[in-house]
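Taking it in order: structure first as structure tokens, then the write-up.
The complex appears here without one of its protein chains, the remainder shown in place.
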Amino acid sequence: MTESVQVTGAAAADRGGVAVRLEGLRRRFGAVQALDGLDLDLAPGELVALLGPSGCGKTTALRVLAGLEDTDEGRVLVGGRDITTLPANRRDMGMVFQAYSLFPHLTAQENVEFGLRLRRRQAGDRRRRAAEMLELVGIGKHAGRYPHQLSGGQQQRVALARALAIEPQVLLLDEPLSALDAKVRVQLRDEIRRIQVEVGITTLFVTHDQEEALAVADRVGVMRDGRLEQLGPPSEVYLRPATPFVADFVGLSNRLPGRVVNGAVEVLGARLPLIDPLAAPTGEVTALVRPEAVDVVVDPDGPGRILAASFLGSMSRATVAMPGDVLVVAQVASARLGELTPGTAVRVALHEVPTPLA
Amino acid sequence: MAGLTLGQAPTRRGRPSARRARRQRLFRWVVVAVLAVFFLLPLFAMLEFTTRGAGGKLSFDTWKLLFNWGQLSQTYPDLSAGITASAGLVVLTVALMLVLLVPTVIWVRLRLPGLRRVVEFICLLPLTIPAIVLVVGLAPVYAWVTYFLGGSSLTLTFAYTILVLPYAYRAVDAGLSAIDVRTLAEAARSLGAGWGTVMWRVVLPNIRSAVLSAAFLTVALVLGEFTLASLLNRSNVQVAINLLGKSSATMSVAVSLAALVLAFVLLLLLSLVGRGRRRAQEETS
Partner (left out) sequence: MSATVRHPAEPAPDPAATAPGGRSRPGRARLSRSQLGHARSLVGVVPFVAFVTVFLAIPTIVVAVGAFTGDDGRPTLSNLSALANGYIIDAFTRSILLSATTAVIGAILGALLAYALVTAKEGGLLRRIVTAAAGVLAQFGGVTLAFAFLATIGWSGFVTVFLREHLGIDLYSHGVWLFDLPGLVLVYTYFQVPLMVIVFLPALDGIRPQWREATESLGGSTWQYWRRVAGPLLAPAFLGSTLLLFANAFSAYATAAALVSQGSPIVSLQIRSALTSEVVLGQQNLGKAMALGMVVVVAVVMALYALLQRRTAKWLG
């Protein structure tokens, strides 16, 4: 593993997960290049989240690792062993699908036992292990239920238990939360992380939800057009997006007109440092500024006017119209909504954080 | 598409999904080819049989006669009478089905949801009562029908409407399930529509293709019906074909083939209607 790989999960090395390496993967479906030379390393026990819009190749990458999809080029190595041509059923990987992957004719318990049954484990052994797994995912009391008697979140818990029961080398999570309600999603997301750390298994997690990726992963890889745009710890990806695409994808950004002068960008009267000063062009540019990096100050002489303010919970969002048809979205505390009624004159102040350009 | 990419990709032996795809393709074509022979052979045989001329030559005399109505009704009056009766039965049965079943099913959905299971049960009942059984029970009923309306073959309409109930019901019911009848009706009523307007102007236009499939199925069924017509001593095209089979096998085979092709075209149209609608929905979504 290279030095830059930081494993923040406490479990990391001590449980001794296995290293995974994807090397120069290419895969074409008709006219679509789903994977275009993807390289990715997972340290033992690490959870890497692949993030990206639909069609970016993240699911294909996961399915290639699982052996459910062929590659046109490239290699898959697990624990240093080349398994590129190994069929899926001999790869020893636990997989959790988006939804509906439980066998409907088996109870939760029987679903979890399934992989062990295929491995011809003793009945008693099997039952014990399955019960243990169901307990681990917090669903022990529903062991006798059939999938259609379980909620979506419970089904995914069973699916996780089933994947883990066979003590796989690698855990693959293919958008396991995307079919669930927002609340259940957050709950289960945190639990997946807890279990993954507890078991210490190398995990690839595919999602299109940036919040989810940032919340659970040791490292996040943002994908676009079959390649990684950026790979790094969540804080790095969030605070220092390597490309405008990443900046855009990892959080709602304002696109504001600015000028590059002396290695910094001037936006709405503020001078902001650049993320990558060397690569920046000079002159007129578009800077990407996060809503939480914008302060709104009520000022009767301010150039801006509140256009709209929307309540989103503890934080709210205000849209400010600035001269020259520039709209700025700012994140504000909901307590301030009273003073930020539409039409109020304001000025905006931008935080001096490293800023990417579009 | 899959085939192309497989061909171009560097073929690596042992790639499991590619191997399975190849195996499935082989299996698919073997099964389809074998069954295609079994199913197409009789159709081809019918064509061959009806174009068999004297001395092993091709002859289209039978077909020319079949499509020459004047001559046909002279040569085979029973056949032309059967065809006429069937045509009339088709029209009447479709009409009766539309008038009787469609409003009832909509009405029950709208106002009497508690009766839905009952109506469904009634409509599907004829599936468990074979036509040959129904005819046993219908015989006394038709004695009265003959008493009131005469012995015309067109009176078969009543029995045929019973026969098509399960098929027509399922088609209409599927159409109604695909739309949110309740919300549509409530929306229309809140805009001031009476129940009649709701049914006629709101619900019916939304299940047009379902009603159309019910009608197509009815046509296909009526054209192929033999049991009731023959045992209630009435005539239709199937009875006529059967009768004709004893004297002119060639002509009866020709009419059979023509009826089959007609049904084929009808049901093909039906599947096109269904798909056209689906495609329109996909495009708008």
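Just so it is clear, A and B label the chains in written order, and each chain counts residues from 1 on its own.
Please note the rule applied: a contact is a pair of C-beta atoms (placed from the backbone, for glycine too) under 8 Å apart; a residue touches a chain by one contact, two chains touch by 3 or more.
Source: prediction; values computed, not measured.
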Problem set entry | Among the chains presented, those that the missing one touches | A, B
Exercise. Which listed residue (B:Leu149, B:Ala187 or B:Ala249) would be found touching the missing chain in the intact complex?
Worked result: B:Ala249
For this session: For the chain that's not shown, point to the residue among A:Gly37, A:Pro87, A:Gly251 or A:Pro303 touching it.
Result: A:Pro87
Exercise. Just one of A:Arg119, A:Arg194, A:Arg271 or A:His351 touches the chain that is missing; which is it?
Worked result: A:Arg119
For this session: Spell out the interface residues on subunit B facing the chain that's missing from view.
Result: 1-2, 20, 24-25, 27-28, 31-32, 35, 38-39, 41-46, 48-50, 99-101, 103-104, 107-108, 111-112, 115, 119, 122, 125-141, 158-159, 161-162, 165, 189, 194-196, 199-200, 220-221, 224-227, 230-231, 238, 241-242, 245, 249, 252-253, 256-257, 259-260, 263-264, 267-268, 270-271, 275
Exercise. Which residues does subunit A use to touch the chain missing from this display?
Worked result: 66-68, 87-95, 97-101, 103-105, 114-115, 117-119, 148, 162-163, 166, 172
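Basically, only the chains that are shown with their structure count from here on.
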Problem set entry | Cα-centroid distance, subunit A relative to subunit B, in whole angstrom | 53
